[in-house]
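I am attaching a structure below and will ask some questions about it afterwards.
All protein chains of the complex are present and in place, except for one that has been dropped.
Right, chain A next:
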Amino acid sequence: MAPYESDDSTTAVEGVDDLPSGRRKAARYVVPVTVVGVAAATIGLVPAIADSGDPDLPKITAEQLIEKIAQSDVEQLSGTVKISTDLGLPDLGGLGAGFASGAMASGSGDGSSADPSAKLTELASGTHTLRVAMDGENKQKLSLLENASEYSLIHNGKDVWGYDSKSNEVFHGTAEEAKGGQEKEDVPATPKDFAEEALKAVDDTTSVTVDGTAQVAGRDAYRLLIKPKQSGTTVGAITVAVDAKTGMPLKFTLTPSSGGAAVIDAGFTQVSFAKPAASTFDFTPPKGAKVTEEDELEGKGGEHGAPKSEDELRKEFEKEFGKDFDKDFGMELDGPKAGDKTGKVAPEGGPEVIGEGWNSVAVFDTGGEGVPSGAEVGGEMGGFLDSLGDKVTGKFGSGTVFKTRLINALITDDGKVYVGAVDKDALVKAADSGK
């Protein structure tokens, strides 16, 4: 029994600690418990402490703030953007994304191509981290950070490169050096445009106020609160955090009128207004990468998931890179409303618009049969279709309403599509008035 003896002697000596062994044992477990407690407290409290201090900034009126945005001349920038989108779409993978992208594409007044680049439409759901860098008109880079891979869109001079590191595929297109005039007219892309449009909207159907200050990406910012005055829209409020120094919008949040989490929450988590390294914008296709030139792609119609058409790519690119990246993203998603809020008539060939302000509804005539009802399709697929939408009837006939948390669409049985950031009743009303 030698081992026990040695054990006993150890115990005996340890007993010198004066504490009964049970209590001494318990006392030791205090250490891991304390570590857990401290860690939990740190995780819980540190962000709260960090958030508590809203910066003290001189008072400013909404007009002054909008003016500030208008005067912003940020040319050089690099930073990380986090975008969370919660449209309340059913998680159907491609189908859900396709639906959302359809809405987005039509919203930007680009009815022609309903299959935008797969990569950028991923932004329509979930949380994504993006990196942006820009240096003047001719050098921009946008990267979508994925797990162990990245999708980069690089504009340098007259080259536009798309690089998907996961599949090692490269897309190459060209852009004119002094470019972008046309497309920029479609949507307000520069802060100046936006500010002017926003100012027009103030007296109309929207209230614009300055709602205190906030810290965004470590910078002091004013919060610009934009609220629709009308009822019937699904948009609750839009908050834009504007950098107090540069007038650059840093964060964009859109909350739905139904409450709950923000539909879109896009903001810088880190930003720097220093000139990004020139090498950031250099790109040579890596050895062995599959390079798709834009001309070939036009022929093939984009068989890979890579950017579908150069036009589309550029459009997305321009939009993402409008100096007010955040707002543009918003415009993209609630396009019809955003465009019309400002009294702009949709471009030729674009959708017809019913209603005004936030309640405007875009109408497309697909000329088709509408969505087949579940009974027609039959089987499981039929049940699936029915579960997606609500049947509605009205003076216009009958149709199906597809809902997300922001954009709702009514597809009538005679093939007309009504889309808007409005609730179901408003869609039916619009359809009735359209008849």
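Everything below uses one rule, namely that a residue touches a chain if its C-beta (ideal position, glycine included) is under 8 Å from a C-beta of that chain, and two chains touch if they have at least 3 such contacts; residues count from 1.
Basically, contacts and distances are computed from a predicted model.
Novice: When one chain of this assembly is omitted, its UniProt record names it as which of these: "Oxaloacetate decarboxylase, beta subunit", "ABC transporter permease", "NADH-quinone oxidoreductase subunit N" or "Propanediol/glycerol family dehydratase medium subunit"?
Specialist: So the chain that does not appear here would be "ABC transporter permease", according to UniProt.
Novice: Using the document's definition of touch, tell me which of A:Y163, A:Y222 or A:Y418 contacts the absent chain.
Specialist: Result: among the candidates, A:Y163 touches the missing chain.
Novice: Check the options A:G212, A:G260 or A:P286 and report the residue that touches the missing chain.
Specialist: Residue touching the chain left out of view: A:P286.
Novice: Which of these, A:S72, A:S152 or A:T292, touches the one chain of the complex that we don't see?
Specialist: Considering all chains, including the one not shown, the answer is A:S152.
Novice: Residues of chain A in contact with the chain that isn't shown?
Specialist: On the chain A side, contact with the omitted chain comes from 3-4, 6-7, 9-11, 13-14, 16-17, 21, 24-25, 28-29, 31-32, 35-36, 39, 80, 118-119, 129, 131, 143, 145, 147-150, 152, 154, 161, 163-169, 269, 279-280, 282-284, 286-290, 304-306.
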